[in-house]
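Could you have a look at this structure, given as structure tokens, before my questions?
Excluded from the complex is one protein chain; the other protein chains are retained at their positions.
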Amino acid sequence: MAKSKIRMGMVGGGQGAFIGAVHRIAANIDGEIELVCGAFSSNGERSVASGADLYLPANRCYATYTEMFAAEAKLPAEQRMQFVAIVTPNHLHFAVAKAALEAGFHVLSDKPATFNLQQAVDLAEVVKTSGQLYGLTHTYNGYPLVKQAQHIVASGQLGKITKVIVEYTQGWLADKAGDSGKQAAWRVDPKQAGISCCMGDIGVHAANLAEYVTGAKISAMCSDLNSVVDGRLLDDDGTVLLRFDNGARGVLLSSQVQVGDENNLRLRIFGDKGSIEWSQLEPNSLWLKSNTAPTQLIRTGVGEFCPAAQAAIRTPAGHPEGYLEAFANIYGNFVKQIRAFEAGEEHSNATFDVPGIDEAIRGMAFIENSVIFSQSETKWHDFVISPL
Amino acid sequence: MAKSKIRMGMVGGGQGAFIGAVHRIAANIDGEIELVCGAFSSNGERSVASGADLYLPANRCYATYTEMFAAEAKLPAEQRMQFVAIVTPNHLHFAVAKAALEAGFHVLSDKPATFNLQQAVDLAEVVKTSGQLYGLTHTYNGYPLVKQAQHIVASGQLGKITKVIVEYTQGWLADKAGDSGKQAAWRVDPKQAGISCCMGDIGVHAANLAEYVTGAKISAMCSDLNSVVDGRLLDDDGTVLLRFDNGARGVLLSSQVQVGDENNLRLRIFGDKGSIEWSQLEPNSLWLKSNTAPTQLIRTGVGEFCPAAQAAIRTPAGHPEGYLEAFANIYGNFVKQIRAFEAGEEHSNATFDVPGIDEAIRGMAFIENSVIFSQSETKWHDFVISPL
Amino acid sequence: MAKSKIRMGMVGGGQGAFIGAVHRIAANIDGEIELVCGAFSSNGERSVASGADLYLPANRCYATYTEMFAAEAKLPAEQRMQFVAIVTPNHLHFAVAKAALEAGFHVLSDKPATFNLQQAVDLAEVVKTSGQLYGLTHTYNGYPLVKQAQHIVASGQLGKITKVIVEYTQGWLADKAGDSGKQAAWRVDPKQAGISCCMGDIGVHAANLAEYVTGAKISAMCSDLNSVVDGRLLDDDGTVLLRFDNGARGVLLSSQVQVGDENNLRLRIFGDKGSIEWSQLEPNSLWLKSNTAPTQLIRTGVGEFCPAAQAAIRTPAGHPEGYLEAFANIYGNFVKQIRAFEAGEEHSNATFDVPGIDEAIRGMAFIENSVIFSQSETKWHDFVISPL
Partner (left out) sequence: MAKSKIRMGMVGGGQGAFIGAVHRIAANIDGEIELVCGAFSSNGERSVASGADLYLPANRCYATYTEMFAAEAKLPAEQRMQFVAIVTPNHLHFAVAKAALEAGFHVLSDKPATFNLQQAVDLAEVVKTSGQLYGLTHTYNGYPLVKQAQHIVASGQLGKITKVIVEYTQGWLADKAGDSGKQAAWRVDPKQAGISCCMGDIGVHAANLAEYVTGAKISAMCSDLNSVVDGRLLDDDGTVLLRFDNGARGVLLSSQVQVGDENNLRLRIFGDKGSIEWSQLEPNSLWLKSNTAPTQLIRTGVGEFCPAAQAAIRTPAGHPEGYLEAFANIYGNFVKQIRAFEAGEEHSNATFDVPGIDEAIRGMAFIENSVIFSQSETKWHDFVISPL
């Protein structure tokens, strides 16, 4: 039988949604995925209209995800969707993912994985029971030079890791007046966003990135979160001091009220022999420093790379790739994971470099820990996976 | 009738080809185009194999472009390809484009448009006679901040334009040993590349960019081309002094032997009130300078933009877009142009900001002029459209 | 009587010393100061030899500072030194400063002002009683763009200040083997350096800079200091979370083991309307950002500046000034302060923008607080001026 594109469904991402459009581009880029159906809106008419914009036939545009999973499951194998991309607001992630997995579909979910840690723990059980694949779009891991950074640390070039500084800061929530906007409204609303705004939205990416690149796990935290804008119910800014299980210290700075910061995700890792620095704003540059030799500027596509980084590069040096390509790399690896699954081959997330349910649990624990520990007068607390 | 994706065919771009893959990504990104057929290789078997990799059915993978145009023309209107992307080596561009246009298909061609200026002049006649659309992928015009730069000049913010410095330099052809590589071999071969290597491959992009952003036309040239690597038959380096029809002076620096340069396309435009600077290596930054006030750093997505720039942006500030998105913007505008054509609406290239046959002719004239003038002992020559 | 240069003596800074040479350059640059005497070493012969290198007559090269103050005091007014620059290791600062002030000489001291907070408090009393001038070389305040940054904050351009991030990080102490070197040895020795290495050496500069530019005072701290290199008795790394008396939050990152960091002093200040960023490594650039307009890059000498910044600039735009000129600006302001003193005019440190005994006390308190609070299990502590 001829090889086919992987068939994707989508929940959320109707007209006007931002992250749904990003997911679709990421899915499109490499021509390996076909969007075949969607429940783009809880409003049935709007779901069909959204699907029509995407050139989907009306009969594959569903009013609810429940309906979609049921209907798709009945289609012939070579027609029905194989995985669902979940791009709804946070509070729906769990229910959709659970339903999809139980209906026999793989899931690629936007982050944070769930509304709270308890749901993430519960979801892990569903993943295990269902036997289906579960991926989480920690986009920034998709950059080639992030993968190369991970390789540099793992190869010991930096020596013993002693310190990690990771920042993820933005400025767009500095103005209270903006809270009514479509992108802001749900993020500052505890009912839709959960226990945290800033840490849940972006701080968790920073924590994940630090663990991904260092290969170490956060073992203790000292958290100081703030609601800088008057009247906010959730944090919009915060700093978390970190200890890692390999003995390294760390600082995680996150904010959505640092006026003028665009989408400033920046990672610095120091070892006793060298250090690296990477910034998402110039993602094709990776700096490798020592005390005694010239700094090396590693540029995407110039010189040799580890296999994971090399596989994540599409164009020759000097043709900048960016955020959408990083996102596409997550999708690309998930496609490979699905093909391995279907071929009956080894298909763990680790093998295919796809963030999964383990990262989901650690991310939700990081979020809850940062909020709870911030309320404590005691400085340090062990990192725990202890649902509220 | 339901709105459909635009159906694309491709000539060239078989397994292992670079630019064909780039075109396909550009076509994929926005989900508005469907690749329906191709003549990916002059070898029929390889064409089918290449198509299979792209999930095309064998009956839409043709052994030759002639066969493809004939077969597609016989398909029902709602199935047959609507335009063809030409991604072959230079010496085939003209014949393929001519055949496609005459068979009633629109053409989006990689650059340079043709093998020589005479073919470009002839092609203009074919375009006119056929009434079909013709686009040329001067990719770099697709960047949002290039469009904003054009707007800044046109709006008079820089005052009277006095000077233009444009550089397009690379280093990858510095090593003679590399000439046998797949990407290098045809570029240094007069039979496949034409009269020029460096100016034809990249200098022409620089000339186009300067004209696109300034809105002025090159009126005279003083050319000094070199073959730095021993034994090269074509130029691999050169500088061209320019005069523009608005009185501005210019310098165009191009090279493929500037070791260490990746894909260094950089434009600086000076007026009597201010200046702008843009570099493709950091495409999301545009610098606006004056003598008496702080420099302004315009970042993609921060603040207000002209409509053409705004339409070319997909993600919020700080989520870097790059080369593939710029390329996709050329495709995106061509799609809009095709829809207007099919709707019987105004559909000129100018309206849709798509480089076309006029740019094709000026580009080929620039290439031939730069080579011919370089051989002259006289300093300055008028820019002419005078096929060899 | 003809106007004369200001006559300077020096304690410390003999052959091979680093900071003494820097002070002499700073004193030399503007031609307003003449070095007339010195006690360059506790070894009398070496003191004379050091003085000879500096073209001083042997009779003005003293074996001890006590001898120098006594002998100089007996010279005719138009010959004797007017102020002494103290460039000894930390543990001698207090005794030398006290002796000089009591002998009727002004003092310009390297930082930290004293060995511990108690000495700083005591020194304040001496300064007051003596009526002489006291300056402290917080060098980094001397940069023109730091003064402009202070002006921007004070003028309200950033709105209400909400957050401060200040970093002062180096890497040169990452290697234990270096601890025997001349520059490192005393810094890691509690007997010479005092209670802290990293915070006392550079963290205190960062704290001072944050207070200088914001005009706010640190009111509470959460401190986490580390000795990253095994066997170190003092901190070589640390992070301090801050609260300011204007309600702003802050983070101070300091380290001497961040391998590859040169002398990375960087300040970011965020208000609800805008933000600024300055880095000592590119001291002629000041970034002014907002959420809705292009970033402004303020460059030394381009456009308009506040008087304090303007007075600190020596050359036209594009002729980079650096560390030595910033240092010279501290000396220059101290010279003006001395002239005012001698003319019987108003001569406070504040008027002449010279860091003085108030900064000395706050600096020593910051150092002791950071060490003491780091040992506490309680997160937050009020900033106190409470000698150990």
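The chains carry the letters A, B and C, assigned in the order they are written, with residues numbered from 1 in each.
In the analysis below, a residue touches a chain if its C-beta (ideal position, glycine included) is under 8 Å from a C-beta of that chain, and two chains touch if they have at least 3 such contacts.
Fair warning: this is a prediction, and the values are worked out from it, not measured in the lab.
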> Where does the absent chain touch, in terms of which shown chains it meets?
Replying inline: A, B, C
> Which of these, B:Ala58, B:Ala73, B:Leu233 or B:Val259, touches the one chain of the complex that we don't see?
Replying inline: B:Val259
>> One chain is left out of this view; which of B:Asp245, B:Asp272 or B:Glu342 touches it in the full complex?
In response: B:Asp272
> Pick from A:Ala103, A:Ala185, A:Val302 or A:Ile372: which residue touches the chain that isn't shown?
Replying inline: A:Val302
> From the list B:Thr162, B:Ser219 or B:Ser279, which touches the chain that is not on show?
Replying inline: B:Thr162
> Of the residues C:Ser41, C:Gln170 or C:Thr239, which one touches the chain left out of the display?
Replying inline: C:Gln170
> For subunit C, which residues reach the chain that was dropped from this view?
Replying inline: 2-5, 18, 21-22, 24-25, 28-31, 35, 52, 54-55, 57, 170, 172, 261-264, 280-283, 299, 301-302, 314-325
>> Could you pull out which residues of subunit B are in touch with the chain that's been left out?
In response: 158, 162-163, 165, 171-172, 174-175, 222, 224, 226, 228, 237, 239, 241, 249, 251, 253, 255, 257-261, 268, 270-275, 289-291, 295, 376-380
>> Just checking the interface: what residues of subunit A touch the absent partner chain?
In response: 288, 291-299, 302-303
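Here, only the chains that are shown with their structure count from here on.
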> So what's the Cα centroid distance for subunit A and subunit C, whole Å?
Replying inline: 44
> How many Å are there between the centre of subunit A and the centre of subunit B, using C-alpha atoms for each centre?
Replying inline: 35
> Residues of subunit B touching 2+ other chains?
Replying inline: 299, 302
